[in-house]
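With one protein chain removed, the remaining protein chains of the complex are shown where they sit.
Showing chain A:
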Amino acid sequence: MASRRRTLLKVIILGDSGVGKTSLMNQYVNKKFSNQYKATIGADFLTKEVQFEDRLFTLQIWDTAGQERFQSLGVAFYRGADCCVLVYDVNSMKSFDNLNNWREEFLIQASPSDPDNFPFVLLGNKVDVDGGNSRVVSEKKAKAWCASKGNIPYFETSAKDGINVEEAFQCIVKNALKNEPEEELYMPDTVDVVGGNRGQGSSGCC
């Protein structure tokens, strides 16, 4: 039943401008890092085939523009997301403080059925910068925030060095699947019911 449709997972990456959303996505999908990324305008999009627990998924990753005003354009593709990745720069307190806004904005605009349990993943990026000396947000602080929002999984990453990127996205896939079981149980049920009805109908005719 599950193999009937190709499983698509939609992931949205949110966070302040310049925290490394595009870099993380490219590091994960293309295994490449460039110092010369352009500012993302509106949104960008990449897909990747992933294997998780012997099943194949197509991961659709939406990379968004960090500037606040672009949020008004986000409505269009926030909907239907399976997981939301929040990114901040461990060297920027402001990007950490804004996480609340990003999370709320997402919940308002995507309006998921169960906002309290919607899967988020937090990534503290750029841990490589200056050997960690320029760091202003401690791991403890980040974890405390995650705990206050319903135990959001947290990863400290470096898109530049590829640290924790693969692990983080594995977790993202896992969390995106959290919503899945309900859907899957629901879907075959309806199919079965319809099929059963049809069977009865045809036997009655004969």
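Simple rule for what comes next: a residue touches a chain if its C-beta (ideal position, glycine included) is under 8 Å from a C-beta of that chain, and two chains touch if they have at least 3 such contacts; residues count from 1.
One rule holds for everything that comes next: contacts and distances are computed from a predicted model.
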| Hidden subunit of the complex - UniProt protein name among "Ras guanine nucleotide exchange factor", "Phosphatidylinositol glycan anchor biosynthesis, class T", "Multifunctional methyltransferase subunit TRM112" or "Rab-GAP TBC domain-containing protein" | "Rab-GAP TBC domain-containing protein"
| said: For a quick check of understanding: of A:Gln60, A:Asn91 or A:Asn164, which residue touches the chain that isn't displayed? | reply: A:Gln60
| request: State which residues belonging to chain A touch the missing partner chain. | output: 6, 8, 17-18, 35-47, 58, 60, 65-70, 72-73, 75-77, 80, 100-101, 104-105, 107-109
